[in-house]
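What follows is a structure written as structure tokens; I'll ask about it next.
Only one protein chain is missing from this complex, and each of the others stays in its spot.
And then chain A:
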Amino acid sequence: MQAFLVTEAVLQPEPLRQLVSDPGHGAIVLFEGVARNNFGGRATAYLEYEAYPEMAEQQLVLLARQAQVQFGIGKVAIHHRVGVLQIGETAVLIAIGSAHRGAAFAAVAWLMDQIKVVVPIWKCEHWTDGSQEWVGQR
């Protein structure tokens, strides 16, 4: 299993957990970003994600390296799903192994923020009224 992956397959936390586990780690933090049923209060029927996969995976690797330097965490694995996602399905999975929990909690929050700024992945909200909209953060 690749540590950094953009995939159409359903995301599974257990392989990522194994990728980041290490006898010297006292903490593993697993974060799941999940498809929500609304955006800014407007009702969402389902989501669709598109990526520039080759560049997105490179950017995830770069972010993980930065997080390791900045927070002193251990191993990192990040998978992002693309294609159609139903409400409640996992869109992104981040796993971090760390000697101590504090660094891992801080790093996972930072990584999610950075993913939403620099990783070339786009979310299309398919509203319950049948219309659709690519939503961006910039």
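By our rule, contacts are C-beta pairs under 8 Å (C-beta built on N, C-alpha and C of every residue); 3 or more make two chains touch, one makes a residue touch a chain; residues count from 1.
Going forward, contacts and distances are computed from a predicted model.
Engineer: Any idea which of "Xanthine dehydrogenase YagR molybdenum-binding subunit", "ABC transporter permease subunit", "ABC-type glutathione transport system ATPase component" or "Molybdopterin synthase sulfur carrier subunit" UniProt assigns to the chain that's been left out?
Structural biologist: UniProt protein name of the non-displayed chain: "Molybdopterin synthase sulfur carrier subunit".
Engineer: Which of A:Thr7, A:Thr44 or A:Gln58 sits in contact with the chain that's absent?
Structural biologist: Per the contact definition at the top, the residue touching the missing chain is A:Gln58.
Engineer: Given the contact definition stated above, which residue among A:Ala3, A:Leu16, A:Ala64 or A:Ile121 touches the chain not shown here?
Structural biologist: A:Ile121
Engineer: For chain A, which residues reach the chain that was dropped from this view?
Structural biologist: Answer for chain A: residues 33, 49-52, 54-56, 58, 80, 91-92, 112, 115-124, 134-138 touch the chain left out.
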